[in-house]
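One protein chain is absent from this view; the other protein chains keep their places.
We call the chains A and B, going by the order they appear; numbering starts again at 1 in every chain.
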Amino acid sequence: MSATVQPLAIASGALIRAASLSWLALRQALWRIPMLLVITLVTFLILRGVPIDPVNMLMPPNASAQEIAELSHQLGLDRPVLVQYLMWLRGALSGDFGISIQTGQPVLPMVLQALPMTLQILFFGLLSGLAMGLGSGMLAFRARGSVLEPAIMSINGVMMAIPDYLWAIALIVTLGVGLQWLPFIGPIDPGLQVPNITGFLLLDCLLQGDLVAFGSALAHLFLPSLTLGLCIATPIARVLHSSLIEVYQEDYLQAARLRGLDENTLLVRHALRNAALPTISLIGVQASVVIGGTLLIETIFGLPGIGALMIRALGSFDLQTIQLLALTYAITVQLVNMLSDFTLRTLNPRLRIAP
Amino acid sequence: MNLSSLAFSPVAEQFLAEPEWLLEADGLSVVGGPAEAPSAVLSDLSFRLAAGRTLGLVGESGAGKSMIGRVLARQLPAGFRVGGGQLRFAGEDLLSLPAERHRQSLGSRIAFIPQEPMGALNPVLTIGRQLIEHLQRLGTPAAACRERAIELLEQVCLPRPATLLGHYPFELSGGMCQRVMIAMAFAGRPQLVVSDEATTALDVSSQAHIVRLLRELQEQYATAVLFVTHDMGLATHACDDVLVLYAGQIMESGPAKSLFRRTLHPYTRALREAIPALEGPLLPLRALAGQMPGVESFAQIKGCRFAGRCEQATQVCHDGVAPLESVGPQHQVRCWNLAAASERQAQPEATAHEPGRAMSAQQSLVAKGLSKTWPGRRQGFRRAPGVAALKPLDLSIAPGEFIGIVGESGSGKSTLARLIMGLERQSTGVISLNGEMLGDSRDDWTRRIASIQMIFQDATAALNPRWRIGRLLTQSMLSQPRLHSERQARAAELAADVGLAASTLKRYPSQLSGGQRQRVNIGRSLCDTPQILVADEIVSGLDVSVQAQVMNLLLELRRQHKISLLLISHDLGVVRYLCSRVLVLHQGELVEQGETERVLAHPQHPYTRALIAAVPSLDPDAQWPPAAFPQMDVTP
Partner (left out) sequence: MTALSVSLGRRTLARPGLLFGAGFLLLLTLLALAAPWLAPHDPNEQDLLNVLLPPLWATGGSLDYPLGTDALGQCVLSRLLYGARVVVIIMAIAPLGAALIGCLLALLGGYFGGWLDWLVERFVDLWLSFPAVLLALILMVALSPGVQNVILAIVFVDWARFCRVLRAEVLLLRRRSYVAASRIGGAGALGIIWRDILPGLLPTLIVLMAMEFSIAVVAESVLSFAGMSAAPQVPTWGGMIADGMGSLYSSPYPLLLPVFCMILTVLAATFLGQGLREAVDVRLLERAGAA
């Protein structure tokens, strides 16, 4: 367009921008709700295929056929699948997610109790992953032209290939069993007792003023977080490195250099912000992979998070627990996605205009 | 003040230390390729530029004209280096200046105006932040930065500078972005400004404003300007002195006006004769055969690099490089056969040229009330009102008639082309072909593509890179039950028709030059001998000499096959040369139409007048840009 900016738009540009930004954010947040619903529906449908009759597992082995039929009716299992799903949904909306066949207890409190542990791992994993990834990506870029750059990037490539649970085992074998530097089983030393206040172990230790327990909990969290961090860091380093290289070929960087800006200012003020965009959207895309990673990591390190809970539930066909956990995972992924979307919008003015 | 800024005579050597020369190049060369067999992309370049003057570097793509700016910026592309010579800036040796000192002088003493203004501004920072960052680097106190930024934007005639500071580059048009870049360039009152094709990416009407702005600021600050351009007409008016480069060698140099009044070098003259004029008698263009040699073959050329394409070349031209010889006040030419050259100058050929007129009173294609509206964006449950890309217009084409559609980007001219071709569905209106209505049916589509064919804008993008030329040329026969031999025969025929060597049939598009690719593009559209060709900006990306080749080819095809042409172009000269009738589009609306000569001579609509005024005149004595010139690229 030989496009001229409308005078009106210039005058009220800021106002319109702010309005469209919040409208956009709201619309994107609302769009996630039907997605979550469809995820629960898909899970529900898949779980109907489980070759084991849930009623049989609830009833004592000597139950009569009539008793079984009664329970089936009571649970709605004789109704069409879609009706069953709607029944589950109605219960879910009122906070009733059913009863676990492992414990006979309601599922929701069980999951809520396990969730903080997973969130702790996720938080520290993301933090360490970001630090390591950004660090090595920048290092490789600053070392461009020297042998260090291809060296860092090939090591990074090899590390990226190794799946998370193998990292966990490798770290346990070397740092845990081999060097005995760090503990690797359980959330905290067996002898220590910390009352459950917030559910977040580290926070609870601090609230109690128990620094010994805090140290122990932190040490126990180190290897799992490092494992997760390594899996996040490698793709970040790669994308940051390549997008920095790309940004440095852009006209605006050349133009800024021709205005006499020094290399440090170029990197920090002009290149990093642009190169961060693909990196952050990568984190959004990778969110589901990262969160899926906690599943095995918790199991391997013996941490009582929702991943360990999930593996147990899967092993014992605890359908209600699986169903709620699937929803929990989906929500967590959506939250991380929202966070990365928000950051992207803050950094990239183009996204603030409705797509 | 020295009257001329150019002096090559040995006598001038003694003035080397004279401070009035701001920029002096002496035997400067830039070489690339392997160290044992370097090839000079810029060889033995000497010039002098004084404060307040503009030196134009004119040449086609590949001439090496951008290299000088890159040497100044120390940003030579990988693999290239300065091979020898001197470059002095304000008495200092620029080539041996310490890196830090050199960086310090960038932006403050030497400023650059880029080719692509939209890309040259950081997309995630506001205009204000980028301006203020630059001002702070220049040492403006932080408190005064905002004031000064507003002042600068006012100086380049941008409306509402205070609000503009809060905008991002993508919210501005190309012309506005270029004004911001100019504001930044002049912020530090530099001694030298390098403008590398600063107007090429802009619409014609912006071009005139940018050039005038540059001139005004230059006068105000007595800045020297290095003006790199491929456009001879523009150079005539925008520059005081001109260097004409060909394949890295200076062919001719001198004061712009006198040089263009009396061009001596065969290349310069060919270049001038290849530019279609907007006024004066319509003469046939003399297209220069062949193309400029590539950098990789420079090393093998012993003599004049133009010799391969020169009509007057003799053995001596191939054996050695001629020296630059003075032929008038500051006017120098590098040619062995100057005598022969001046001789030809005396007797210009004057056969009148005829653009494509209708060859029959019948109309082969008639469109009535044709329009296109893009559906608006969905906003919740509502839809924003649609965007009218093209407002209803009528159009008819007769056999052999060449019609030009003129307008700037966003005027709807490409939309019209796609509607006629049927690549887009019209919102309203009907098209009839040879008296029968064109509908949506499969039969109508078959009829349409048999009679109408399109030549696409970008030949590189329009040719499947994985196919050989032979297959590309006869692409439309792929979906017909034809024998392989038949296709091969047709491919050879088409290649001959569009002037391609038979050997190219086995090649891939990437192995051809831009001009050759455009020929394939044209040849392909001729495969089923259509009645009407729709051509979208098909010469705009080509060098002038190649552009003339392609235009003459189109006229030749018209003589042979009586084809009609619907030519979409922003270049009025091209339209005048080819088309007997012209339609002017502005923001999706047909504002003027009629006989090309009449419209150009007596434009009625102000937009047409502005378009015509924006084209640099080929007459060195004409006043350009005209004094009173409506500002169209910036909304007040």
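For this structure, a couple of remarks:
Here, a residue touches a chain if its C-beta (ideal position, glycine included) is under 8 Å from a C-beta of that chain, and two chains touch if they have at least 3 such contacts.
Please read all numbers here as calculations on a predicted model, not as lab measurements.
Among B:N464, B:Q560 or B:Q604, only B:N464 touches the chain left out of the display.
One chain is missing from the display, and on chain B it is touched by residues 421-423, 446, 449, 452-454, 456-458, 461-466, 475-476, 478-480, 508-511, 524, 527. The omitted chain makes contact with chain A at the following residues, 35, 38-39, 42-43, 46-51, 157-158, 160-163, 165-166, 169-170, 172-173, 177, 285, 287-289, 291-293, 295-296, 299-300, 310-311, 314-315, 317, 322, 326, 329-330, 333-334, 337.
The criterion applied here is as follows: only the chains that are shown with their structure count from here on.
Listing the residues of chain A that touch chain B in their complex gives 1-7, 9-11, 13-14, 250-262, 269-270, 273-274, 277, 347-350, 354. Residues 73, 75, 103-108, 111-112, 114, 116, 119-126, 133-134, 137, 159-160, 163-164, 166-168, 170-173, 175-176, 181, 184, 203, 377, 379, 408-411, 587, 632-635 of chain B are the ones touching chain A in the complex.
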